[in-house]
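Inspection log for the structure reproduced underneath, given as structure tokens.
Apart from one protein chain that is not included, each protein chain of the complex appears where it belongs.
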Amino acid sequence: MQEKPDYQTLGPIDYLFNRFRKIRNYTTKLCAPLAPEDFVVQPIVDVSPPKWHLGHTTWFFENFILVPNHKGYKLFNKRYNYIFNSYYENAGDRILRSNRGNLSRPLLKDVLDYRKHVDQHLVELIGKLDLDSPLLGLIELGLQHEQQHQELLITDLKYIFGNNPLFPVYQENDGDIISEFSRETCSTNYEKIDGGIYQIGHQGNSFCYDNELGIHDVYIKEFSSRATLITNREFLEFINDKGYENHNLWLSEGFEWVKKHNITAPEYWFRKGENWVNYTLTGIKPIVLDAPVCHVSYYEADAFAQWKGERLATEFEREVSSKKIDSAGRWEWTNSAYLPYPGFKKADGALGEYNGKFMVNQMVLKGASTATSIGHSRPSYRNFFHPQLRWQYTGIRLTKNN
Amino acid sequence: MQEKPDYQTLGPIDYLFNRFRKIRNYTTKLCAPLAPEDFVVQPIVDVSPPKWHLGHTTWFFENFILVPNHKGYKLFNKRYNYIFNSYYENAGDRILRSNRGNLSRPLLKDVLDYRKHVDQHLVELIGKLDLDSPLLGLIELGLQHEQQHQELLITDLKYIFGNNPLFPVYQENDGDIISEFSRETCSTNYEKIDGGIYQIGHQGNSFCYDNELGIHDVYIKEFSSRATLITNREFLEFINDKGYENHNLWLSEGFEWVKKHNITAPEYWFRKGENWVNYTLTGIKPIVLDAPVCHVSYYEADAFAQWKGERLATEFEREVSSKKIDSAGRWEWTNSAYLPYPGFKKADGALGEYNGKFMVNQMVLKGASTATSIGHSRPSYRNFFHPQLRWQYTGIRLTKNN
Amino acid sequence: MQEKPDYQTLGPIDYLFNRFRKIRNYTTKLCAPLAPEDFVVQPIVDVSPPKWHLGHTTWFFENFILVPNHKGYKLFNKRYNYIFNSYYENAGDRILRSNRGNLSRPLLKDVLDYRKHVDQHLVELIGKLDLDSPLLGLIELGLQHEQQHQELLITDLKYIFGNNPLFPVYQENDGDIISEFSRETCSTNYEKIDGGIYQIGHQGNSFCYDNELGIHDVYIKEFSSRATLITNREFLEFINDKGYENHNLWLSEGFEWVKKHNITAPEYWFRKGENWVNYTLTGIKPIVLDAPVCHVSYYEADAFAQWKGERLATEFEREVSSKKIDSAGRWEWTNSAYLPYPGFKKADGALGEYNGKFMVNQMVLKGASTATSIGHSRPSYRNFFHPQLRWQYTGIRLTKNN
Partner (left out) sequence: MQEKPDYQTLGPIDYLFNRFRKIRNYTTKLCAPLAPEDFVVQPIVDVSPPKWHLGHTTWFFENFILVPNHKGYKLFNKRYNYIFNSYYENAGDRILRSNRGNLSRPLLKDVLDYRKHVDQHLVELIGKLDLDSPLLGLIELGLQHEQQHQELLITDLKYIFGNNPLFPVYQENDGDIISEFSRETCSTNYEKIDGGIYQIGHQGNSFCYDNELGIHDVYIKEFSSRATLITNREFLEFINDKGYENHNLWLSEGFEWVKKHNITAPEYWFRKGENWVNYTLTGIKPIVLDAPVCHVSYYEADAFAQWKGERLATEFEREVSSKKIDSAGRWEWTNSAYLPYPGFKKADGALGEYNGKFMVNQMVLKGASTATSIGHSRPSYRNFFHPQLRWQYTGIRLTKNN
């Protein structure tokens, strides 16, 4: 877990130095339990090899900050642009996403050297910056980007280990590096949220992504939100009630997904005789009944809500309720599609590709997960994934009309 | 084109008789230019064979109205449930959608006999109904359902003919059966719509689908809507400006779609030397520059809006603007995903599958098209399709913030 | 069933007139039980719509004989080359094979007109030919080609009907048009064939395909061939002994095919309670135990042979044994891959594509089937199909080493 640097006692440049080092180091700290072989594989297209995350976050700084702004900077390796560009059409050709796991080279040590090389030049650059330099914002974007990949790094290595027949252990005890099991009191309490017009979107001057900008009014009718997340205990009732077999609970595409992939439980759950166990970062363990259910798709969250006769909140409702209800270790699927805010404007050039071009066929998730880096999320944060994906730490919070 | 029956001068049962006959007859009238062979094929999975539409709409009446309500009714053919059930899990097994075009039998004449058989029994049933029978609503649903399939029948046969190397002619002159080319004055006028809280959803007691129910307040900021649809002339400018090649205009999944299918123009457009021509129901014809552009996907509509620096309206904005702006022969892609209204409740049983289970990964379209049966659409009507589809009469209307 | 024309009593030109008319008419006679809708569909890529067979065989005469040789001949429709070319790269662009079933046009009547048009001009041309004209051989090739498509027409319409949930009847009684059930005495007699060097390939001056040419010596060791084909009775024993589940009997790609497609019996067999029934051209019927098993793939034939501890013959063994053993209504899978004879030479131009370019990944079948036109096959005939295909009338004959 990262310590939050103290902005007050340091000047802004020293603060940035500090923050830069801590965030960059945290990424490699997350990799400490891995062997070189673990950095390479990509069992599904959504999962990237850990080595690729290490390289891509570094390339982001190199390509968007050092190359255009640091005079005399020499590329560490000119082929790395091809290897570590994720999806920026404006940044040139790149390998197919599905080929990331076919690359044994560059070796881990080469990628770590790449990180050192870029860090060193970035620290040089930071040292020369004026307090009002526009690069400060760009570096902050690079750090936020790195934090997003820290979360992906965790979820991706969980997928890599959780789908290996040897089920390797990432940490001896829950919480050594990541705490997966924030135990919640199983409650059916609701918080009532008043109706009215609310301002939606990021307020203030602190960092946010472009997709949160454009504060706008949204009318929300009074509703009630569950105070706590749905637990494994409740989800087991859904399973035992044959929820996965009852087509009336499911979206049509969701039920096709269930049948095609023979889904009978959340990701990482396995039958062991009469019981269910699940893969965790500490190995195969019994289901913790009072922990929030995790690794469910939007389809499962929606079907569960149907089964309960309730519904998922919209992203606006969840943003508004965040004043009363904290997030609790799981990204919460909302019933809002990921679409532009009315005043959304995407940036020019490559960075305009960061968020805007994904605004179709994905659902918004609110809150934060146990794998989210501290300070990374906020009420206006809009996470988004396709509805069938569930390798993130995703959970369910129910809402009902009053 | 259908004549609208006069509700005032007839009693409600006679009105229903009249309406039933007219709508059922209009379906077969649309098929008049077809030969038996034309009723059979399914060139893509989204297109159904005309014969299947004739049978499915009939099965809808048989299965949901006659079987449970008409004592002593005997199924015309018990295998037809398997053949003509579209997607109702509650109504039992059915052939794979992609196999509809593999069925040479039942023959057209058998399907026409099926229609007669069901019509006859339905007329009998209508004759016995009380004025307050709940079946009246169900029959109306069957008629609305038939009207939806009338539009699909037209778009599907256009696809069947427009992808045949012989390019058969459906009607000699535009307007003989369907009028495709409502010519709009090419204008760049905007209508300003005031901001405020609006009631969204179907009002009154007339027919609507369940997905329009649950009137709810939505706050809308002042905006301006184009008074007319985008024309072929304007869309050609987009093409000539290499709009299809400029990834910065496109959603990521949209640009992948463009590249994978090598899309360079709307559906049915073909290069002929230096010019573009397009397939119409009257055959291959030059592009009518002042007609509204047609057969574009959501991806193309969105990319065009990006190119213009404007945007698509939300479904709420379009519903509100319908007081000032008529629809003009094209379904208008909105920038709203097809999701349940806050108070959406789906019906019990099979009819609950009519709309609700499709509420993911699709976009809402508003208005109506030249192929929409008269009286079928309304401002609260929510049409929906996946963003890549474009065999419907879909067009573009732009909106901008003030 | 065709009558064999009498070559002796007619001159060669009259004989050809006669033969041309009879063969062309037999094709349309086979279509007599079909309605226009039946001519259109293509349920799998290997099956062509009957209408396409009618057009393609006609195109073969038009394109290879009339166009280059009949002065002043005008194409019936210049788009037909695109529609009815099967696989001749030298004859220009053509629709994708998988799209043949998407074409409702040309209508059946247009294709019949096309046949008349071409027949008429061909008869004119025949009337002008010299006795030594090279066109005589080309016309004979067109007729042999038509006979091949007569067999495909039957197997294709059987597939179309046998995969329709209504299981339409093609003929009232077996033998009305096609006799499917040549009943064989179930025997386990063997015919011993002496070892030695044999001449393989077509001998004499009568018609044969290019792939039969190049007589060459093959040394064959003494072997014994079953005198009769494997019956349904014997194949049922294989099924009941769990032959489809015993991987040790199967080729690896065969067992993958079994699992992927959930194969548990020959094509057209269906479980009815405890029993098996099968679709025949006279409808769904009980299995005739003493009839030769039919509609099995090479994989099934090979697995059955493994189960019996015997083997399939090579194409050379089968050619040699044809002096003692007749074919009996089923094409017999051999254990020979379809490869060129040592002296194989393909013709120049398009007709060189007739056979030679398919000489990989297919297995040779010998004999003839109940659907083979009379006089079409001969001992040196080399039929060939991919090992997983079974919509032809394919059966099993076993061989063993002495």
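By written order: A, B and C. Residues from 1 in each chain.
By definition in this document, a contact is a pair of C-beta atoms (placed from the backbone, for glycine too) under 8 Å apart; a residue touches a chain by one contact, two chains touch by 3 or more.
Since this is a predicted model, take the numbers as computed values, not measurements.
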item	value
Shown chains touched by the chain that is not drawn here	A, C
Identified contact with the non-displayed chain, of C:Pro106, C:Gly142 or C:Gly254	C:Gly254
Residue of C:Phe39, C:Tyr114 or C:Tyr298 touching the missing chain in the full complex	C:Tyr298
Touch criterion as defined above, residue of A:Asn25, A:Asn90, A:Gln120 or A:Asn164 at the omitted chain	A:Asn164
Which residue of C:Asp14, C:Glu124, C:Glu172 or C:Asp217 touches the chain not shown here	C:Asp217
For chain C, the residues touching the chain missing from this view	87, 89-90, 197, 216-219, 221, 223, 247-248, 250-255, 298-299, 302, 311, 314, 335-337, 339-340, 342-343, 352-353, 357-361, 363, 387, 401
Touching residues on chain A - with respect to the absent chain	35-43, 51, 79, 82-83, 95, 99, 101-108, 160-161, 163-166, 168
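Criterion: only the chains that are shown with their structure count from here on.
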item	value
Chain contact graph, described as a line, ring, star, complete graph or other shape	line
CA centroid of chain A to CA centroid of chain C, Å	59
Chain B, residues touching no fewer than two other chains	none
